[in-house]
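A single protein chain has been omitted; all remaining protein chains appear in their positions.
Up next is chain A:
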Amino acid sequence: MPPKSGHQRVKQLGYDGDDLYYDDDYSDEGGGDGLSPEDKEQMRQGTIQVKAALASSISVSDAEIQEALWHYYYDIDKSVTYLKSKSAKVEEKKSSGKLDILIFGLKKLFPYPIPRQSSYKHVAVSAAEFFNDTPWLNVPIHRRGEIIVEPLYPRGGLLGGSSKPSKLAALAAARKRKQREDGVASVPDNADTSHDKEPDRAVALLDRLSLKDRAKEKAPPSLGSSEQPEELSKKKPRQTRYPVRRKKSPSPPPVQRREEPSGPIPEPSAAIEIPDLRAPPSTFAAAMIGANRMEPQPRPLRGSMFSLPYIHNGWFTNANAFAGPSPDDIVMNAQAKGQKSKKVPSKQVNGGKSTNKLTESVSSLTIEEAPKVKSKNLNVLQEFEKSNMKKTASFVVIGHVDHGKSTLMGRLLYDLKVIDQRSVDKLRKEAETIGKSSFALAWVMDQTSEERSRGVTVDIATNYFETEKTRFTILDAPGHQDFIPNMIAGASQADFAVLVIDAGTNSFESGLKGQTKEHALLVRSMGVQRLVIAVNKMDTISWSKARYDEISQQMTAFLTAASFSPKNLAFIPCAGLTGDNIIRPPPDGTIPGNWYSGPTLVEALDASEPAKRALSLPLRLTVADVFRGGVMNPLSVSGRLDAGSLQVGDTVLAMPANETATIKGIEVEGEPVDWAVAGQITTLHLADIDAVHLRLGDIVCSPAAPIKNVKSFQAKILAFEHVVPMSVDVFRGRMNAPAKVTKLVAVLSKQSGEVEKKRPRIVQPGSVARVVVEMEREMPLDSGTRIVLRADGATVAAGLLESV
């Protein structure tokens, strides 16, 4: 079949719609309860005619007649036939048994208003009868329709349902009532469900069910017995003991009920009393409820949904709750009484004056908050001299990314037995699982998971080792250009620097263009004088002397240009991965021709002269880290002690927050100490200060000589890029702050420092200039501080703060 065209489909839709429309129309006209006036008139006439046609002996309700008429389309003959046959069937059933007695009995039994619908037990009353000839689950449509359309039998049909009579039923009821008034009450009325009785029904039912004095009532015969099929109902219809559902129980109207008890009707013999169904409690029940505890404890009345637990207490209902003394008052009064009674003897002994004095003196006492930490009041400088401390030095390891800084330091620590074999083995294993076995030693320094997974150092890593002469602090700086700020922070703490250079082909050259150069310039401008250049990865170029020489020449040229003095430069060839020439010279045969016989890396480090300690200057400590030091030390800061000294118990001032704090404890190289001096990288455990006042880059200073917060300063800078009046970031250790170069004062001579050109428009790279920088917010800065200016991720200049 070819697919239908859209047109056809539209047509069909149209037909469907029409059908629906006609259906609606039809149902409006003929269906439902709403009978048209013609229908009603027809119905009325038909009812009269059928009544006439039916013998008067057969009592059929109007509703019945109307129903029959309805179904036979007002055909009177058919309706009459149907009704006759129907009533005959019921009569037949009724005829056996003590019907007369029962009817008498019923009047006696139900002397109260119970709605019911029919005097004769027609089929529709009982569910059983109603569906007599109907197969289960296959009810013909017209039968179904009857149930819905015809709620003629108010309590009929299935159990339950609406209690409201239909219009027809109401009509019939009204008519019946009229009939009854006319005196045709010999037949018990039907369809007696008028509205005015509705409310009484439940009450009546309750009365019936509950009142014991009416327990003598007899129940009507159950319909069940009269309906019982042959086998079950062979016997005479029994009286049931219990009230049957009232829809089946024909009983006289309520008016008659009051007259009934005195009525002379003889009691039917079959009637039996309703036994009192209430049993006495068994022994068990009596034990449970308590034999004499027949009244329950007064339980809270549940007036509201969620009753409050105390509202039934007597005192709650007492409206004037605040009339008496409150519980607190009672206690206070009692205490006052107790005091009075104590005071009386003391007065007698000492007299009133002494008591007053005592109270005065007590009240004059004030509690001053004792400092939590007691200072030992040491003379730190004397202690330092007495201690004969080993030389301490800190160095920053710099260099281009992937030139092996961390690996070199890891090897150094490993060979110096700072890191034990087990940890290194563990690291090796972990590195192998990731597939980066060569990173194992670098992981000694790079401990965060991000650093390990990325394979680059991100933040400064600090570690310590010791040689015979010196205690060293390693500051392993990140090589990657993205982490230059971290490198600056590390470099600012260092006494000297180790520049690691990859000797491999191309690596050195790329490094020279990249961070080898930038780092070298930065450390120089941060004030680092001495530089140890570790020419790393010599094993990859088989310790080639030519390559080594080439690198040292190029670097010397570059570094001297960057104003490092040649005597402060030391070149050490080494191999971090294999560990050659780090703490011990490489084994024989490693170096072809043994061309190198100079110092090892550690010897070169040891040769560094100790930096002069600015012990007598006022305290300055740059905060490199703020952290929670443990349960006992909720707030700790670490950083290099740039100048001065401090001891436990000192009060310090944190700038720029301008908040004081007390030093609870000091740690140097992981060991708790009592004091610390300039040059040491220390951890201070602070008290009496909130963490919000401390940030990276803050300065901890002494309250006696505080550092000033400055907004603008003049600085002598070495320009790495073109410097014009521009926005820059000022770096000082960890601290960085947005600022603006507002004025170029002069370009200076590199050698003499004399003014070459005043008020230049631009500062060329490589030249020295004096500029004025204005900060966006105040920062603690001292004159003489080394600063770095960066813009757009590149270092623009580095310099010295001349005057505030």
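By definition in this document, contacts are C-beta pairs under 8 Å (C-beta built on N, C-alpha and C of every residue); 3 or more make two chains touch, one makes a residue touch a chain; residues count from 1.
What we mean here is this: contacts and distances are computed from a predicted model.
Missing chain, UniProt protein name: "Exoribonuclease family protein", from among "Dihydroxyacetone phosphate acyltransferase", "Cyclin-dependent kinase inhibitor 1B", "Exoribonuclease family protein" or "AP complex subunit beta".
Contact with the chain that does not appear here is found for just one residue of A:S85, A:S282, A:Q382 or A:S449, A:S282. The chain not displayed touches chain A at residues 126-128, 131, 155, 159-160, 163, 199, 201-203, 205-206, 209-210, 212, 222-224, 227-229, 231-232, 235, 238, 240-247, 272, 274-282, 284-285, 288-289, 295-299, 301-302, 305-306, 312.
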